[in-house]
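For this view, one protein chain was removed and the others were kept in their places.
Now for chain A:
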Amino acid sequence: MRQLRREVMALEGFLPSKGKEVDRRVQLGPMEEAFPEQAFPLGVNHEFISNTASEAASTQGFLAAILGMLLQKGGYCLWLGIRPQVFPPALKQFGVAPDRLVFVNVPREKDLLWTLEQALSCEALVAVVGEIRELGFSESQRLQLAVERSRVTGLLHRHRPVSLHALACATRWKVVPLPSRPEAGMPGLGFPTWKVELLKVRNGRPGNWQMEWSAEGFQHIIHEENVPNKPKERRYA
């Protein structure tokens, strides 16, 4: 059964690790249980959905945290988008040296796809973040073929997409801000806190987690009663 599952995964674009050590640079705590081989899959495309400006900022924070872990061993990342995307000094608290990132502002969506494909096929990059609103299925297949050859990790951030159709991506995520938890009795804000929803994952189990980002990395918030003003639970298909 396990053999069969591995063969199916290879057909679907997941390259099996073949006895090699699985790359565990990205430490996501309990979220890793959801993935095949219990590790954040690298060398594939991930899709992130956001609908409001604060959700977009939270998603970018989550992306920055992943980039910070990917860039531990050096290398460069590209951040592509239509407009200037993030404010570089803020990246430091997510463990990214902002000068390791190269930002590209692409004036048109059509050029964005071309640039994204070029970047995803460049083996020298560690990861590519693409802020792309609309993406068709066949276009996502092309991007998938590019990362299969180059083993670059693609992180596609779709802000306010018109339709949520299926894409040739390994996962689909949604990151929603949660109220932060300042230390008891202290005023002010705590660390960035998010509800991370894994809506789709190929060969894994979707789920959602409440995570807090601090300098040590991701902390899973288990006691939900500690969260003040717990927002209404929303369910996604």
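Note that contacts are C-beta pairs under 8 Å (C-beta built on N, C-alpha and C of every residue); 3 or more make two chains touch, one makes a residue touch a chain; residues count from 1.
By definition in this document, contacts and distances are computed from a predicted model.
> If you look up the hidden chain in UniProt, what protein name do you find among "NADH-quinone oxidoreductase subunit K", "ABC transporter ATP-binding protein", "DNA polymerase Y family protein" or "MrpA C-terminal/MbhD domain-containing protein"?
Its UniProt record gives the name "DNA polymerase Y family protein".
> Considering the complete complex, identify which of A:Met69, A:Leu125 or A:Leu143 is in touch with the unshown chain.
Spelled out, the listed residue whose C-beta touches the missing chain is A:Leu125.
> Among A:Gly61, A:Gly130 or A:Gly154, which residue is in touch with the absent chain?
Of all options in A:Gly61, A:Gly130 or A:Gly154, contact with the hidden chain holds for A:Gly61.
> If the hidden chain were put back, which of A:Met31, A:Leu91, A:Leu156 or A:Cys169 would touch it?
The one listed residue touching the chain not shown is A:Leu91.
> Which positions on chain A touch the chain that was left off?
52-54, 56-62, 64, 73-76, 84, 86-94, 97-99, 101-107, 111, 114-115, 118-119, 122-126, 176-180, 182, 187-189, 192-194, 229, 231
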